[in-house]
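Yeah, one chain of the complex is gone here, protein chain that is, but the others are all in their spots.
On to chain A.
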């Protein structure tokens, strides 16, 4: 049997870029980063375009869908009036955030026990929204005492292409901003909460313990935080990392730096859960980049709210 002889060749082996990206992603990205540019053509500190649509889900009290690059997130708010015992302390109500990435997003935990990108983003969501005052004090109260709203914000990642934290946080804030509570009122013996049409017009006469109901409507916000996340990839800090860049991030997967700023560009939160150490100067640069990004995101939110107020924009994304 004749042996196959591979002829010596003088032409060097040329690997097409698409193959190189799969065979050796680290080297592929390193070549780009050396030239201060990213494979998708962005600068190192340049976030992807974001779009926002409100009112995509009519069954929810408020809803928002956010697309950042290829990442797509849907958030919906469900509300429930909770009556408290007559002698219970004054209640501020409850605001609960839940983030899930169902199988449709293409994000699966590769190794059990190791936190996925969804866990990382959920931690950011809980830390920046649950534990900080997003809503104005008393926004969830029904009457002076006795009853309050329980709001659940469910955020679902339907398409994952990196930076789930930013998309989830933006969608959750936008869904809350779009939420309109139905009118609600405590009945005479303060045992039952009447919601919606049953509640009738909001009672004008305030009892000895303050008004007995709330007229409903939009929620009162204390601040509208907007985020920008970064990943340390091959010793460089990249704003708004895509999925491939997150996979190469130094340290644990999903360990990103998230900087949250409010409408006055004050820092409302910095989230840095372990991972690769970040030089002080780099962190300052991250804060500056988040500040530079915030006005665009606030404008996006305001435009969407104006549009939703004008006409019920239904299903602009899906």
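The definition used in the following text is that a contact is a pair of C-beta atoms (placed from the backbone, for glycine too) under 8 Å apart; a residue touches a chain by one contact, two chains touch by 3 or more; residues count from 1.
Throughout what follows, contacts and distances are computed from a predicted model.
When the listed names "non-specific serine/threonine protein kinase", "ER membrane protein complex subunit 3", "Exoribonuclease phosphorolytic domain-containing protein" or "P-loop containing nucleoside triphosphate hydrolase protein" are checked against UniProt, the chain not shown comes out as "Exoribonuclease phosphorolytic domain-containing protein". Listed residues A:45, A:92 or A:159: the one in touch with the omitted chain is A:159.
Residue positions on chain A in contact with the hidden chain: 56-60, 63, 70, 72, 74, 76-80, 98, 100, 102-106, 150, 152, 154, 156, 158-161, 315, 318, in rising order.
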